[in-house]
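One structure below.
Removed from the display is one protein chain of the complex; every other protein chain stays in position.
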Amino acid sequence: MTATPTIGTETEKNYLNHQHGLKSWLLTEDHKRIALLYLLSITFFFFLGGLMAVLIRLELATPAGDLVESNTYNKLFTMHGVLMIFFFLIPSIPAVLGNFLIPLMIGAKDLAFPKINLLSWYIYILGGIFTVYVLIVGGVDTGWTFYTPLSTSYSNGYVIATGLGIFIAGFSSILTGLNFIVTVHRMRAPGMTWFRLPLFVWAHYATSLIQILGTPVVAVTLFLLVLERGFHIGFFDPAYGGDPVLYQHLFWFYSHPAVYIMILPSMGVVSEVISTFTQKKPFGYTFIAFSSVAIAVFGFLVWGHHLYVSSQSAYAGMVFSLLSYIVAIPSAIKVFNWTTTMYKGSVRMTTPMLYALGFIGLFTIGGLTGLFLASLGMDVHLTDTYFVVAHFHYVMVGGAVMGYLAGIHFWWPKMFGRMYPESWSRLSAIIIFLGFNLTFFPQFLLGYMGMPRRYHVYPPEFQVFNVLSSAGASVLGFGFVIPFVYLTWSLFYGEKAPANPWGATGLEWTTQSPPTYDNFAVTPVVTQEAYQYSTEEVAHVG
Amino acid sequence: MEPKSFQLFPEQASTFAPTVDALYAYLVLVSAFFSLLIAVLVVYFAVKYRKRSADDPIPAPIDEHSTGGMILEIVWSAIPLGLSMIMFGWGASLFFTESRPPADAMEIYVTGKQWMWKIQHMEGNREINELHIPVNRNIKLTMTSEDVLHDFFVPAFRTKSDVLPGRYTTEWFRATKPGKYHIFCAEYCGTKHSGMIGYVYVMEQAQYDQWLAGGMGQGTLAEQGAQMFTSLGCVTCHTSDANGRCPNLKGIYGTMVALQGGAKVKADDAYIRESILYPEAKVVEGYQPIMPTFKGLVTEDGLVKLIEYVKSIGPKPGSTTAAPSAAPAKAPAAGSMSAAAAAAQSHE
Amino acid sequence: MASTAAVPTFLKHHFESADQQKGASGIGMWLFLVTEIMFFGGLFLAYFVYRQAYPAAFASASSKLNLPLGAANTVVLICSSLTMAMAVHSAALGKQKLIIFYLIATLFLGGAFLGVKAYEYHDKWEHHEIPGENFDCETCADPGHAPLFFSLYFAMTGLHAMHMIIGVFIIFFLIQQAAKGAYTAKWSTPVEMFGLYWHFVDIVWIFLFPLLYLIDRVPGK
Partner (left out) sequence: MSNPSHQSVETHDEHHVVPVSVYIGVFLALIVLTVVTAWVATVDLGAFNFAVAIGIALFKASLVILYFMHVKYSDRLTKMVIGTGLFTLVLLLFITMTDIWTRTWMGVPGR
């Protein structure tokens, strides 16, 4: 494990040098160590998925199919989607930062079920092994949505193995969510009432609700899909009487709420970061807290907006469209509250803050373009074009990944007790922001012009924007490699981090960096609301 | 009109295009307003309230109760809600227009197949990956697929619809400008998804008539259907003298059929299709389920012809092409193909 | 802080008190059962959709199931629920012998249920009523769609039986632990939690029985 060498010589006891050896990591029940196991594995899957993205963008630089053949191209975007969604973004913030921070933030020694926490990582890895196996033996070409009957009767990829991989990984997500909910209900320190919880915890609570209620549905859907693929018994294939639209309902019943699994934790990070670097309590704390829960609840009512042209009934489409707008309002509330928090604050442009502000801007654009898609008549033209691709990269990369990076940079000193070089990190944040926009903004225009997604070759009039997009992707990819390098560097050579480098509030900053195995020497007693800033604690950074 | 090598907007070539573009403009305006508002505020605050020196005081927390925090929250929930209700209403009304083909629409059948579009005109013309239509006429496509999901997308018309195996879907439009426009398959359908493309040719009526005349010769769809009705042996049972074993199909199209068990069902394309492939799924009141299934014997194209035939003997006004009782007798004469050839064709 | 000076052996290091630990297990178990509800929910949805689409096929295929056996199995499962409830009851009172007795009774009844199920499956095999190549149901109405009913039948009862089999293994484990005297009046959480699981499996069957076996059983229709 990369982290151990840095701490070996130190005298101070912390969770990193509490025990030594590979076994102490692979059998650990410490939520902090499990978080690092996750960090390592999701980073691996992110770069693997990123590699696919690079190949996709290279292929699309020219209209013809000159780099790879169509079959390979289809496998590329399928594996890209599967890896990025199920093996990177869904576990990202919850399993790394949530795992590490929730017990610290509520003043507990660990999550409620440490063994189950470790189990969830092993399950995740098992699912990952299936998927990597598929990648090695030849991939799968169905799109990450596995629409039937293509996936069940016509695909020439490894649908069963991939389906099982995701099925398995789903249980890891369920167990994480289960652990969080029980922990938040049962493990809060004395005095830590619900309305004293950091917004990060509220966001994760809402996320966990979705993980628990939604994931089992996609699990059973994939189970039926695998059966259908294996035995052709008619669940979803019209040739045997099945209904492909039923598959889509079941799939999106999970996968729409799943987009909130991806964004809510990021929103939690952003709330913390903005508050810290303006030294102000977030404006409208209760509104931000409840809007997380509202998004989780209403998020279950809108899945049919992915089915407007699928031959779903027009009336169902209308209901889903209306509800999609309702679920957008809590997001609007959050954006406005964050912005207002900055008003008359004491703003410091540190790296986490840069990412958080990037999040606000890019998520706003991504969310607003979601409103285009939620509008029935508009979506008929836009669905399955690059407009959708641009929309979801804005919310997932511009939103969720930026939030993830904000969080990693914010809590890095706490996790490893080291600071990273601030000038490098700010530079890379800016490169990523610019590269990102260059990659995905042209795709909105492409989409409106009518370029369909999942196209290996395309008519030449679309080339200009595709070239811009590919150019942006190389900037973006470069931008993502920089943090990987300096963060790794900082583990060995970074400046030692104090307990509270940012002058932040919250229990996690009251314990040493990195924390001890038991998190707190004595269980803290909470006497005041969150985000009460005071002058003494402010260190001089930024 | 060949597509230009670079453009920013797709051609406006149907009656939907301007209305969809107007909604798009509204959405862009609202989005631009909020994106800029947020961006400007964020940058302005970041600069104006930046921490200048290490010993800047901690800003006083805002007392939300006395500064009207609640009012702000209500305002910035209500305004977006209002704006988005416009998006909803506008989009929904457009969608209902896009979903409801006018009664006078000219019908064309489309069958998707990995990886091509097969198109059948009522007059009997068939084409692949090309669709010729007259300008300023309402066109209604009735679509189905032989294998997986596809999606018939014409960006210049701003409309699309999924094409599913085992069921019919509909798409309609009215082209306003002669020219050549892309057809894309917009639902991912396997290896050559991106090759499942073609062109719509929008032509002046006169040119279109000329084009039509050039491709006829096998008889209209209904006539071809009548042939199949004979060659597949439907006629042995569904005779018009109502022998009591089988329902007379004359005049059933579009009516409500009473089923065994008391339910009623509308005799539309989907019902006729089902009656041929799964005759026992819905049994007509008063009959025994003796009809054999024709699953595997009739292709999607063939089904379309049979449906057109049943339609043509239905109560539709102006359906003089094939008088019901004469149809089977007339069939061999009407088409240039023998019955065997028609059957063979249906297996291609 | 735990109220007693001596920390009980079953208390994990990260909990403050036995009550806290117990409360966590209870909520955790119920959350798990909620995921199970949603898991079976997807199957029930498929069932409702296809029953609506192909009523004739479902009605006639349903009558191919063995009603007396299905009803008998329902009774067996309800009995096992009672014995499970009694096992939990005995555990709460700390009656070690009775825990073991009732667990064994539950095991026995669960085994009986699975046995009957296996017999029914075998019967379906003999009658070519398993969807696929060999499917052959001459007396089914709408034979084109009848296999769909059987697909759902096997998926739903199969998953249910899977849960039973897992349950049986856990009972073995519990009996073994109980024999060692692991469960006392103070702490019998595993028995209690397993009870919830077993009852949940029973509830699933309470719905499967009418939905699968009792469609259109009116004689002469």
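Residue numbering begins at 1 within each chain, and the chains themselves are lettered A, B and C in the order written.
Just so we're on the same page, a residue touches a chain if its C-beta (ideal position, glycine included) is under 8 Å from a C-beta of that chain, and two chains touch if they have at least 3 such contacts.
Note that this is a predicted model, so its numbers are computed, not measured.
Shown chains touched by the hidden one, complex as a whole: A, B, C. Across B:K51, B:H121, B:R167 or B:H182, the residue that sits in touch with the chain not pictured is B:R167. Considering the full assembly, B:D269 is the residue among B:E187, B:D269 or B:E300 that touches the omitted chain.
Across the interface with the omitted chain, chain A contributes residues 185-195, 209, 213, 217, 245-246, 249, 253, 300-301, 304, 307, 311-316, 319, 523.
Where chain B meets the chain that is not shown, the touching residues are 99-101, 142-143, 161-162, 164, 167-170, 266, 268-270. For chain C, the residues touching the chain absent from view are 1, 16-17, 19-20, 22-23, 26-27, 30-31, 33-34, 37-38, 41-42, 44-45, 48-49, 52-53, 67, 71, 74-75, 78-79, 81-82, 84-86, 89, 92-93, 192, 195-196, 199-200, 202-203, 206-207, 209-211, 214, 216-219, 221.
Following the convention adopted for this analysis, only the chains that are shown with their structure count from here on.
Averaged C-alpha coordinates give centres for chain A and chain C that are 35 Å from one another.
For this pair, chain B with chain C, the centres built from the Cα atoms lie 45 Å apart. Each of residues 54, 144-145 in chain C touches at least two other chains. In chain A, the residues that reach two or more other chains under the touch definition are 241.
Interface residues of chain B, counted against chain A in their complex, comprise 3-10, 19-20, 23-24, 27, 30-31, 34-35, 38-39, 41-42, 45-46, 49-51, 54, 56-59, 61-62, 64, 69, 72-73, 76-77, 80-81, 84-85, 87-88, 90-99, 114, 147-149, 151, 153, 155-156, 158-162, 164-167, 169, 182, 184-195, 197, 278.
Note for the complex: chain A touches chain B at residues 65, 70-71, 74, 141-143, 147, 149-150, 153-156, 238-239, 241, 244-245, 278-281, 283-284, 287, 308-311, 314, 317-318, 321-322, 325, 328-329, 332-333, 335-337, 339-340, 342-349, 357, 360-361, 364-365, 368-369, 371-372, 374-381, 383-385, 445, 448-450, 452-461, 464, 531, 533-535, 538, 540, 542.
For chain B in complex with chain C, the residues that touch the partner chain are 261, 277-278, 280-283, 289, 293, 295.
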